[in-house]
Structures are given as structure tokens and as C-alpha cells.
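Missing here: one protein chain of the complex. Every other protein chain is in place.
All chains are identified by letter, namely A, B and C, in their written order; residue positions are counted from 1 within each chain.
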């Protein structure tokens, strides 16, 4: 009787982080910073503050607005704070996996918020257990904490470096002790992390939309491989790791980030619009109407329309009241599943040759239902245009993609996909054309999901990423 | 510390109704029909079914998905059902005002779902109390039920007619007894009500988007002044009231209805697009970018762009995770309130002359903040364009508008409004131009909110409408 | 998998009422008065206050402490209040049956709290519906309200009299208008209602334990057939009904009321102790230990011990954490159901001849399990003693008894019951002996559940009482 909306979003990014150093409203600002980044994780949310002598912790399952009540925020004393949103999955029991992870160790209190995914976590965890460590979660982040606690450096910063030199993979981290905050990106800079300022305080966020909401100024990104330390003595910058070629996640532009955010120095909306324009140049088609699969496809669809001069419309309406579960009539209704979220404007579509723009195709199942619904609404021709190359490989750096086998483009040709989807034509944006948009920065991105070139070697390429430890469960 | 979002929507319509006659999944279909019409009322939701011998009732506060669990729907036996969504206000105690209203009277069980507002409810209620009636709610709908119970007609249908002849105002009603369903619109047809069919069953809805979700076919509207009776003997149609000039609510097109719905025989999206095109013809301006205040302004903005050839963009991003309450930082952040819902894409706006299209202006306070936010995002010129005439008069027929004094256009000239809003130019669509869109039907609408010509006379014009009884509380 | 404890109490009384006239903390005191009387009704609770110009209402499902939060009580303005607890049944949907019932009628606002049950409610309701009345609940109380609204008296008090002259059965009522409170008992005085004073304010309660909690002084009972009216002019007393022989419910002493309460002028604990002493005189037995089925049987067991000089012990321990539902192991455990609530002290019981005292036997199923558990704990002989006569007839005056057929004593002889229960001997207290305790008042009680002599004639004796309207559901 019930339909669950795990797939409210196509992919799940592993999380948003946010930090404030030195603001009397640290907890409130972190709450807002997490709220602005809610799209990056809906499973759990947490904030740890420091009043410079002790930590205060609130972590819970659900959306930011569900986890934090005014009463709870009022207990989060102090002018230092870090926060975290985690992506959506099922079950309260996973509260143990909610972040920030807060512990006590020999130097005092420590809290960590992590965006990304380590590729050698299983190996390091096994070594740690052999030396007597215990684990209470299945998160790779717990590995980092153990390494810090066991490190021999003479101060906290040195210990963090010592720990991170032992792990490989993707991490944008915020670490908080009683008086210090460390913000660090892995040497490839796989996941984003930006620095801002608000009234003299330093702020950190995965996306700059968090700065906009709180009225903070975007200063710059933490650079790939950079470690920024904020302490009572001010901010210092280090580059403690061997230098690597940047490999920033290009999918942030294609799907994850909010259109109003700056990511890796570029505005997401503007990039998406250019993707649509390039797509129109590369994959033109004669048609009467261009529209998007909302919301992520909208800027690309507008770019396609702008370039092709085919009129743009909002022919698919998104229902704003979609929740987690839904009671389904026992009897079959055509296109039912997709209609709970999207509804066609029949009068706009009927009799027309339409171009439908989406950002990507994963399994193809939802796309197929959308095309069928568009045809039922009377479209004469349906031309599917994808504003990125075929997604052929899973991500191991913090994106919850299906396995290679489940990715329709990993085994089917575009023509086979077209037949499966049931559209008249199907075309993707070419990889090189996509990278051209970034000009001289074209070499600084990870495109492994499109071309299989993984910047960080994996211990075993057959392992499905998000299951690192959870596969044990 | 908390900001409540009563104003998630500008206006509140009094409700959505939905009905099914003769389908084994009546409760499930009604659940879906209410879900599709959630935008018309978020305060409470209810369903009454009949298994042809008894009624089953579930009514609760909140959204459709919150009120109805699978366990509750499973208790709603029978193949006849009516449902209702009510608009949002505060307080659980108002459960007594949730609909459908279900009672027992001399002919058996009766349930009523009502969209609209009576203008002589206070007078009739006073008469009823004088004759010994008791009232448990503050809804005008309870008046109708008492009149039916006291009517002397020899059957249910005659009693309904007798009752409705005593009331004046706006009503689109669904009435359910054990075996009959009555769907009726007031003589002016102020509020919508559509008839559909699904697998031999009759269905009724305020908007046809409800039919689309369940896969029902839209047949026609219940006509102004028509009473449709469905019984085991089939459907019959009556016109029991003195004929009046139709006066259908034009604001359904401008703001309330979903773009994919057919209302009064027209598609809402297409009308909004034409409003934008007419606005561009009547109120042109030199600019670099057109964008909308989402979501209601989007089709008009696209029409404006299409007509004016000024490029269209989605320069304001709507946050999909907005909930009811929000914790506000105690310290002031610029444009904070509006940024919880809407965020500008600075890179798209900065340095440009922009046309901002909205469907209407009520008090002007939110619009002013949006304009200020757009300017802060770097717009060189801001030209506000409204796809309807100035809203100068309150509605007494079921829309929860502010009082006349609160409507900015009731006392200020366009130039004064422009100054208050802080835009470079401000222009509205003219009333005649708006009506022209409807061609020969131009005379069949109520435009009282624009011109003060109220089709149904009011006992006292100074009374603010939605307070009818609630003002007593 | 789950066992529901509808039977946490053997019988269900229809409710507790409480009222305050003229105290600045009326809502708080009513909350406390309802809390003290929680044992009389656990399904729903409600309070209506009057600030002398308007009513304020809070009604909800559940225990007093669940229904009323400080925030809700804070909205209950005014120095006049009435409250009500209703007995436990299932389903939130019965919120419509929660009391006090609050309505508007021609004289203004009216709220009613009712303890008891009318026997001609169906007939009166049918007449009312024929004359155009509508009903929103299935409570007989709604009949009273309609009769008041339709009465022709020139003031509220006269209307109440006119209405009550048309109903028959059991009622202890509190009625509240904006400025008046009426407390009235039916001519037989079937259900209790006491008058108290606190700091100049009048208070009313079903049981005096409510007065003790708030520190009020117990003045006297409202007399059978008396109507007490409190208004700004002070308190007045009327006897508007034809005089009848008092028939006060004797079961209040045997089971319902709290031991510390005064009911019908007598202390409940002292009466129960005397019942046990008389039982010991009439039904002696040689034994080593007397104990009770807690809690209602305890004072009688102590009386039995005192009279017989057989030592008293607490050989059955009651679990204080029993809640509503319980997960049962799928595999059978001996005496499981009863052990969730009661547990034997084996070392006290084993090898002994025991007298087990309970207040009454209804169906006999629970009693049988208790006896079996006591035998398993090692008792050599089990002598069951009941501190009232065999319960042979259902109550129609507000107690939720099983039907006659379900009452084990209606069809089985004491010896047959003894065999079914599995005890060595079984004996009841005789009816005359029980009444002797009350001396010259012996004739002022209703003992219909023991002797079938119903003081108020019933329209149809076959009707099961509590179903009056609910049987229709």
C-alpha cells in the first residue's frame, strides 16, 4: 500500500558541512548554514559547539528543521560550531552513523564533520582493530578519529596531518577541538569546501548558498590539499600533503549543487545554462517546445532554448507537497508513481514536437515513465537531450551511485537506451565539449563517472562504494 | 526566535473538494484527489465514505499525507466518498471546523464538503438559533446542514434545494447521504467544480489536476446554478435556482489553481502565459533579463519573455525544504525572511536591467523585500510587472484576502506603490486587457477584487469576510 | 503479537465531572480535579472555561496529563470551569464523543459535562431528528443539549428543567453558560455529585478525592433530584422534579470510587472494610493467610483478616508499569496474561491454605487465571471470597457492564462457578447483609446489578446499555 520516495533525488551526495569560528551566534548560524544545504543530505543532521572549555552536541535523524528545536539550539553554547547533514536512507538505528562524530581523547574533546569517502577505510580499520581499537559506527570517518587519537604528534594539528597521511580518498573535513577548528580538503580536492567571513568570524561551507543565507561573504575555496587552521591566534594555511593534480567532482555542477551556489569558483546556474547551450549546438533537433525535467534540468533546458530559439515552457509541474511515504491505490493507475511528483501541462504539450532536457540518466526507469507520460499528454515527437555524457561508472568518492551493472549506459548503447526509454531521439552532451566550458581549468575535474579514469586508486575496483562497512550489516 | 510561515501562500482559498460515486477504491481515490489539490488547503483534511448503509469518517489537522495513514484509510469502507482540504490557520482547537462535516438527521447520515463562503450566514444562523438549533462549529457550512435538516421537502434532493434557496454567496458543494451524492454550484458559479469519469464511476473535483493523478477523464464542469444528483438510478441534472449572470472567480487563473488544471474550461498555464504576453504588449520595457517570482509568476514571466524577446531566466531559486517554523538568529540578517524561501542567482542578475514578473501584489511587504534582495544581487534596474490589475478590494466569496485597508493598491497610486517597493518602474496588466483574453466569455467572471463590482450583494459591506463567525472567538 | 489492556479495570464508569465557580485558577483547579478522578475515565478529558463573556475549550483523547499541557491550560481563561473524564475505549475517531460538549445556541454559549446514562435517549433523539435537529455525536448528552436549545422557558434555568423533565435515567450534570453554572442529579440520584468550597469559590466533583487534592472543603452532596444554580447572585437550590425513592449506585462503594473518597456521605474505604468483615462473619473458612486481588479488593481483605484473625499478606504484587499494549511471546507461557499485571509472592503462599478476597466476579475469566496462578505458586487450598453478591444483571445507568449472558453469575450456580474457577470454596456476601451495613439508609440504593430491580423503567429491557447509539456504529 505504500510507495517510498527514496528516489526523491537521483543521487545522494555524502553530506554537507558547515562551520563557524568566533561568532556569538555560532549555533544559530550553523543551523541556517545546514538548512541552506539541506539538499545535500536529508537523513540526519547534527551540530557540535564549543564554548572553549567543553563541547555541546545535538544530533538526530531527519531534516534540519525537525532535528533542531529552539530549546535544543539554546543548549548549544559557545562561539565555535561545526555541523553536518547526511544523505537520506532508512531506519532510526543509523543514528549511530549521524555526524558530527563527537568523542573524548587524550587531548580533550574532538568533533568531526566529513564530506567524502575514503577508499582504504576497510584496511585501516582492520589494522586499528588489531591494535585494540573499538568501533561504534560503520562510518569511515571513525577511522580518521582513531588515527588522530593514536597519532604521536606533539600537537593537534600535527596529529591530524599524521592521520590524514594514512588515508586515501575524498574528504572535505571540519574538525573542532575546544579551541581550534581545522578545515581540510584531500590532495585532489574531490569534494568542495568554501571559506567565508561574517562580521569578523570565519565560516566554512560545502556550498556558498549557505553564506548567502546568513549574509556572509564568500572569500575563496579551501584549496585541494590545503589545511586551514583557525585558533585564538588567527587563521593559518598549510599544504602538508604531496601535491596532486586537482580532480574536483564535475557532478556538483551537473546535478548536486544548488544553482545559486559558487562551487570550485564557478556559479552552478551559469554552468548548467552553458551545458544546455553546448548541447543545443552539438545535438540540435527540429521541435516546437523545449522543457526540462524539473528542477535540476531547468537551467540547461533554458540554455538549450536560448541557443536553439525553440520556445521554452514549464510543461512538467512539480508537486511541492511530496513527502516520504504515499498510499498507493491497489489498482494500477497509469504513470502513477511519477505523477505523484511531476504532472504534465497537456494543453502545452499536445500536438507538439518536444525536446525534454534532463541532467543525466541513471537506471533509466524514471526517465522511461516520464517519456511515456509526455506521450500520453499528446506530444507528437519526444526528443530526449541529456546535458552530460552517458553515466557509465560508479563513484567511489562520496556519491551514492548504483553499481556499474545498474547504470543503463554501462552496458547499453545510446540507441538501445533510446529504445528502452521510448523516445524518438536521444542525445548526450559529449565529454570534451562539456570540459571545454571550463577553459583552462578543464583538466582539474574528476570525470570518472563518465570515463572511468579514477584519480585515486582503489584497493579493489569491484567493491561498491557506499557499502564500505555497511555491507557487513 | 521563530518565524512562522503563515504566508507560505499569498492568499488562501477556502478549500478543495473531491468526490467519488461508485468505485471500489473510493477512499484511496479521494486521498489521491485531495493530495493533488493540497495547494488549495493545508490546515485540515477529511474523508467521509459510505458503504451504502453507514458513513465512515476520518478528519484531522494537517496535510493530507499527515492525516491519513494506511490504517485509517482501511477503515473508510464503501464505494462512495467525499473529501475536503481546508486552508491553513493556527491551532488544533479548530479541528471542530475541519470538513467534511458529518452528522445524523431524520433521513439518516449526511456529510458535506464546501468550497466557498456564504454572505448571509450570520443572519440565517441567528434565525436558526432562535428556533432551537445548536452550533458546534463556526463554519457557515453548518448553516446549510441545519437548513437541510429542517427543510420540509419529501426527499433529500428537494430539501437541499429548499435549503440553498435560503442562502446567498459562493458555494461549490458535495453532499453525501448513504446512497446519494449531490454536487452543486451557486447560481453565479463563483467557485469551480468539475465532473469526471473513471472506470464507470463519477468523480468530482475543484480542479482537474485531481483527475489527472487518478487517471480519470475530465467530462465537463458543473454549471453555475446546476445541481447534479448521482444515485443508484444514475446521474441527473437540475437547475433549481433563478438564473444569474455567471461570475466565476478570475483569481483562480491568476494565482490559485495549479498550472496543469483546467478551470472553468480553460487551462491555467495557457491563460497565465497569455497574461504575460498581454502584459508585455501593454507594459513593455527595455531590459536584459526577465524572471519570475516563483512559482505562480513563472508562466506569465515566460509569456512576457516570449512576447518581448527579452531572455528568460530562473534568477530566483525556491528552497524546497521550507517548513512551518523556522528558528531565526536573534541578530538581524539582511533580507533574511525572504531568503528562507527564495534565493537570487547573483551571477545571472548582476549588472543587468531586469524585469521581475509576479502575479499580484497584496500588502507589498514581501515584494519590497524581494526587490531589495534583487538589487543587492547587483541588478542595474528593476522593472516590476504584475500580470493582473491592482488588487483594490477584498473578496467575500471564499478567499482569505486582507481587509481593504491592508491592500496596498486600495489607497496608494501605482507611483506611490513603486516608491514603496523601491523598483525603477512598476506596471500592472489592465482589467479590460485581462478580460479580452477570454473572448466572448469575458463577461462571465467575477473581478470584484479589481473593480469592486460584487455580484452577490452583502448584508453589510463593512464586514471582513473570513471572520464571519470567527470574529466572535 | 500484542495484548491490549482494555480490561485494566473491570468495569467502566461513565465518567467524572468537576466544576469551579468563581476562582481565578479555575482551569488549573479543574485540571487537578480531573487528575484526582482519573480512575473514573481514561479515554478522553476536557475542560471548558468561561471568562464571563466567552467560552474556551480544550478536549482531547487520553489521560488528563496527556491532554493538557501548560500551554493549553494557559488558554483556558476565566474563573468558571467545568471538566470531564470519559471512560476508556478504542479509536481516536471518538473524539467527537469527548466531553464537555460545547455549543452555541440562542442564549449564547453552553457546555455540558455528564455522568450517567439516559434510558429514553433513542426515543427522544428520534423525535428531535424528526423536528429538524442534527446530531454530531452518538452521546445521549447531545439529546439534553438539544432539548435545552428548543425549550421555551424564559431563562436558562427554566429551560434546563423543561429539558430534563423529558429524559429518564441517570444523570449527574454540570452545565456552564457564560455566567451561570448548574449542578443537577436525577430524581433517583443514581450517580454521585458532591459540593465543596475553596476560598469562597464553589466546587463540584463526582468524588471528594478531587476536593482533597485541591484543598477544598467537602460541604455536602447535591441531593437526588436537586438542581443547584450558581450565578453572580450566589447559589440557589431547587427541587423541580417529582420526588422519587433514592436509588444511589451501590457499586460505587464496591468497586468504582477511590478508597479515600466520600460517596453518598460515606467513606469508601470504611465501607469496603465492613464488607470484608461481614463477609468473614457470613462466610468463614479455616485458613492460614488472607490476601486480596489488588487494588480494589484490599480493604475488604483486611476487614476479612481483622474479623477472622487469619493473617493478612500482600501475596499478589501489582506491576506499576503496565501500559496499554504489550508484546506477547508467540509461544505460550503459563498464566502469562495475568502475570503482566499481577505476580504472586511464592514464599508467602506455598504450602498455605489461602483466602483470596475480590470485590466482584464479572465473566470469571481473569479470576480463573489468578486462581490457577496462586495454585502454581504452591497454595494448598484456595478459598475465594467475594465482598458483594453475585453480579447477575447488567447496569443501564452509566456503567459499562457486559450483557447479561456474559455475566457468569447470571446463568451459573455458585457451585458451577466454583468448578469453573477451580477454587476449593467460593462464597459471596449476601445482599441483605451488604445492605445492613448502611443501617437506616439501606433502602436508598440501587442494587439492580444484584437483584434486577431497576428503579427506572426501560423502554426495552433487551437493549444493551452502553450501546445506546454506539450500537449503530
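The definition used in the following text is that contacts are C-beta pairs under 8 Å (C-beta built on N, C-alpha and C of every residue); 3 or more make two chains touch, one makes a residue touch a chain.
Bear in mind the structure is a predicted one, so any value in this text is a computation, not a measurement.
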| item | value |
| --- | --- |
| Shown chains that the omitted chain touches within the full complex | A, C |
| Chain not shown: contacting residue from C:270, C:431 or C:458 | C:270 |
| Contact with the hidden chain (one of A:64, A:102 or A:327) | A:102 |
| Candidates C:197, C:281 or C:346 - the one touching the absent chain | C:346 |
| Absent-chain interface as seen on chain A, which is shown | 54, 57-58, 93, 95, 102-106, 110, 129-130, 132-136, 145-146, 149-150, 472-473 |
| Those residues of chain C which, in the complete complex, touch the missing chain | 1-2, 25, 28-29, 31-32, 35-36, 38-39, 63-65, 68-70, 73, 209, 212-215, 258-260, 267, 269-270, 273, 295, 298-299, 302, 306, 311-314, 317, 319-321, 323, 325-331, 333-334, 336, 339-340, 343-348 |
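Note that only the chains that are shown with their structure count from here on.
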| item | value |
| --- | --- |
| Size of the rotation, in steps of 5 degrees, that lays the CA trace of chain A over chain C | 180 |
| Centroid distance [mean C-alpha coordinates] between chain C and chain B, Å | 49 |
| Chain A and chain C: spacing of chain centres that average the CA atoms, whole Å | 61 |
| Chain C residues counted as touching two or more neighbouring chains | none |
